[in-house]
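Apart from one protein chain that is not included, each protein chain of the complex appears where it belongs.
A, B and C are the chain letters, set down in written order, and residue numbers restart from 1 in every chain.
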Amino acid sequence: MIVVMKPDATQSQIAATEQKLKQLGFGYQTIVGEQRVVIGATGDQRDKVMSLALEWDGVEKVVPILQPYKLASREFRPESSVIKVKDVAIGNGELVVAAGPCAVETDEQMRKTAAAVKAAGGQILRGGAYKPRTSPYSFQGYGVAGLKMIKHAADDAGLLVITEVVEPNDVETVAEYTDIVQIGARNMQNYSLLKKVGKLHQPVMLKRGLASTIEEWLMAAEYILSEGNSDVILCERGIRTYETTTRNTLDLSAVPVLKALTHLPVFVDPSHGTGKRHLVPAMAKAAVAVGADGLLIEIHPNPAEALSDGPQSLELESFAMLMRQLGYLH
Amino acid sequence: MIVVMKPDATQSQIAATEQKLKQLGFGYQTIVGEQRVVIGATGDQRDKVMSLALEWDGVEKVVPILQPYKLASREFRPESSVIKVKDVAIGNGELVVAAGPCAVETDEQMRKTAAAVKAAGGQILRGGAYKPRTSPYSFQGYGVAGLKMIKHAADDAGLLVITEVVEPNDVETVAEYTDIVQIGARNMQNYSLLKKVGKLHQPVMLKRGLASTIEEWLMAAEYILSEGNSDVILCERGIRTYETTTRNTLDLSAVPVLKALTHLPVFVDPSHGTGKRHLVPAMAKAAVAVGADGLLIEIHPNPAEALSDGPQSLELESFAMLMRQLGYLH
Amino acid sequence: MIVVMKPDATQSQIAATEQKLKQLGFGYQTIVGEQRVVIGATGDQRDKVMSLALEWDGVEKVVPILQPYKLASREFRPESSVIKVKDVAIGNGELVVAAGPCAVETDEQMRKTAAAVKAAGGQILRGGAYKPRTSPYSFQGYGVAGLKMIKHAADDAGLLVITEVVEPNDVETVAEYTDIVQIGARNMQNYSLLKKVGKLHQPVMLKRGLASTIEEWLMAAEYILSEGNSDVILCERGIRTYETTTRNTLDLSAVPVLKALTHLPVFVDPSHGTGKRHLVPAMAKAAVAVGADGLLIEIHPNPAEALSDGPQSLELESFAMLMRQLGYLH
Partner (left out) sequence: MIVVMKPDATQSQIAATEQKLKQLGFGYQTIVGEQRVVIGATGDQRDKVMSLALEWDGVEKVVPILQPYKLASREFRPESSVIKVKDVAIGNGELVVAAGPCAVETDEQMRKTAAAVKAAGGQILRGGAYKPRTSPYSFQGYGVAGLKMIKHAADDAGLLVITEVVEPNDVETVAEYTDIVQIGARNMQNYSLLKKVGKLHQPVMLKRGLASTIEEWLMAAEYILSEGNSDVILCERGIRTYETTTRNTLDLSAVPVLKALTHLPVFVDPSHGTGKRHLVPAMAKAAVAVGADGLLIEIHPNPAEALSDGPQSLELESFAMLMRQLGYLH
């Protein structure tokens, strides 16, 4: 880290700062500029020490040099991670598509959807049995009954399952029924939950928080990785901005940014990213163009009857057409 | 709600829309404008129905008229709620001050801090035993040992306790040691946790989410209220913006906005709201000027040694001076 | 517009509101809901009247139904506008590429760049002679000398010219040397400038403001259109968010959103949109996938020597490779 002294820092303040860095086990080197003295400190840069240094007399600011995440970084693991789930490989350059309804509602709904996903060339069936909803009066999901429906439909169609878990106590139960465990945007910084899924032997899809920076997102991934689970898939789903024509602003530049910073695979969710069905196909194609490893798309046999997020769900036929345009289904 | 038809909607689409509203139990009235037909639907406006209506042929958009929260609204309860915790009343027009360190560290730290809070005229001791931290490598709090330290120090000094709970399984334990249970910004939409504290017979302080709208915040309060706990205190702690000179942007206008929309009391946290010690006194005074019912302030006997958030913690003397300026301690 | 009365509005306040709407020339229809009375007013909805109505006793809020822009809307002109500039057509389904340096620096720089643009299949040479810079101490462009350089280089290579104008007094001069006049992000709401270019008989490219909503952007286009110039091209160039890994957040969903709202063609600028060279190719491809009519790309024969925006400029070879990947240059 770089410790920048105030323009009016005294010689003794500078000496004291050097002394403290030394006591904390840092190497240091002092640079006398025209308007400021800066001290480069070499060694392990925990945020604790940066906060400490800010308190010392004469210190103006402290600039970190190293990234705060380690296991998630490309420096730690230069080659891209490929995550294998049964016969599906995520992150090996081939597009993987997970599709399904926002909420698991009925056996028939799931059966029809699973057939459509399979027929269109998708690999994973999505659907929520536990729904975090803004309003306590909205439908909150069918729980275990929902898990059984999605598992059953996926098995029949020969698809993998992805479904969300929203609280630590449900992790084992959800893990029984799903191939990939999803952590939703609202829970990206629910650290109890992250630690719990970090102990699973199953891949975890970690959605970006509503207004999370890419660094915070990678730090959340680090929570899972540091518990021993190295199979983390990131999923960009739009961030909060001032623009109101879309539900969120899908940050597609996050994909190449992440590809440079981390070895983890990256999905894109154009459904939550826009909130509007008519924008989904264009943004799905753009996500592929930008290098996403996979797509997470909301589809429904009858969006007008959906118990949740109908307006952003594609009809099964539109989904098939999109998959054709993406090069599946010749 | 108002259903706005597309400019080219046909007569039969309009008739079908009216028919569907009727079937769903709505009253309706149709207004023929120069460029659009709009249909006013009267009845209970669940978000489910608004989504449904968006799917109907010829419908352009659906505009809600009523607020989605009920128990939290001033319409439901016109007079301001006053929350009594032992001998302290929150929301009755007198400023209440909670102060203490970000993290509970030692008995001595808590004892010194409690004495300073009491001496300065504060009523509540704050301090975290469970710390949600961005990095898995940062200090995460001392758990039950920390709860005991804060409880002991507060009892000795004659102060109330406020401390944070971060996961549903800890709710009962935390509740044993604290007078007010705090839900942090990262957990504002952790619905399992909200439901759990909604069953307590203790006040809950609900901090605003990192990038939450005021409506989402009141909906989170509604989760607690709808479980039966009517003692919810809101706490503004800054929102995420593009500005980088402060850690967050403290949205003081949220206080008078909330005073118009809800009967619940409102605190302000100028420490997290700014992230910088030298900004805290000015923003604390502004919070009082704008009508806050209370302040939540980070203080530490030795910020340079704090295990968390040192840079935004006031020293005990600066806190005493601020309290004097706020009219405590003559 | 819809006038929503307060829950406690009296019969006489409702009657007075109806009376005032009538006096202002509106038709109206009153809907009595369970919790609110709403009045639908039909007629011309100027923002003036909406503000007025907000002042009336008993009125809670006023909801607009119609969009505030007219000439820019798809309702006004359902078919997409195709803008012809000499032999280049913009908006007819074929991708148009404008490329060049941020700032015009030397004849040689422009000659080399123009040759590279032409060879790669591009149609338009970009380059700034008037540079709006955040710092007064940064290079501000060569003015007329710069205009001559870009015009000369483009003519030699058989390319069109696009260049920015930053103040009303320069509009005629700039227009002499350029085929398309560019209004930069910082000037999107410089209404004197918009009115001036609205009187030109040349196409205008209007970049989205730094933090402009799509509605504000279309209102800015309306300023130009309402002066008589119907050849407006919109250009998405990233919006301001809290994320810091990119200079701006490129809002690619703006392209399909605009395609639904307006008949005007839409370009995307992945260079300013990201601020980092290594992100430009991926985002350029995504822009094409999402349906952009054209790209505006910064390139430079030697970015390391660029007087402005070097870090986001592609080298000429990387540009040629990108064009090949986009299907130009077989």
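Assume a residue touches a chain if its C-beta (ideal position, glycine included) is under 8 Å from a C-beta of that chain, and two chains touch if they have at least 3 such contacts.
Worth saying up front: this structure is predicted, and the values here are computed from it rather than measured.
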Checked against the full complex, the residue among C:75, C:105, C:164 or C:222 that touches the missing chain is C:222
Sort through B:157, B:174 or B:211 and give me the one touching the missing partner chain. B:211
Contact footprint on chain B, counting only the chain that is left out: 211, 213-215, 239, 241-246, 249-257, 260-261, 273-274, 278-279, 282-283, 285-291
Absent-chain interface residues of chain A come out as 2, 4, 7, 27, 29, 31-36, 38, 40, 42-44, 63, 65-66, 75, 211, 240-242, 244
Give me the chain C residues in contact with the hidden chain, please. 46-48, 51-52, 54-56, 68-69, 132-140, 166-169, 186-187, 189-193, 209-211, 216, 219, 222-223, 226, 240, 303-311
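Throughout what follows, only the chains that are shown with their structure count from here on.
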Let me spell it out: compute each chain's centre from its C-alpha atoms, then which one is farthest from chain C's centre? B
CA centre of chain B versus CA centre of chain C: separation in Å? 38
Rounded Å distance, chain A centre to chain C centre (Cα mean): 31
Rounded Å distance between chain A and chain B, as computed from the means of their C-alpha atoms: 25
Touching two or more other chains in chain A are residues 211
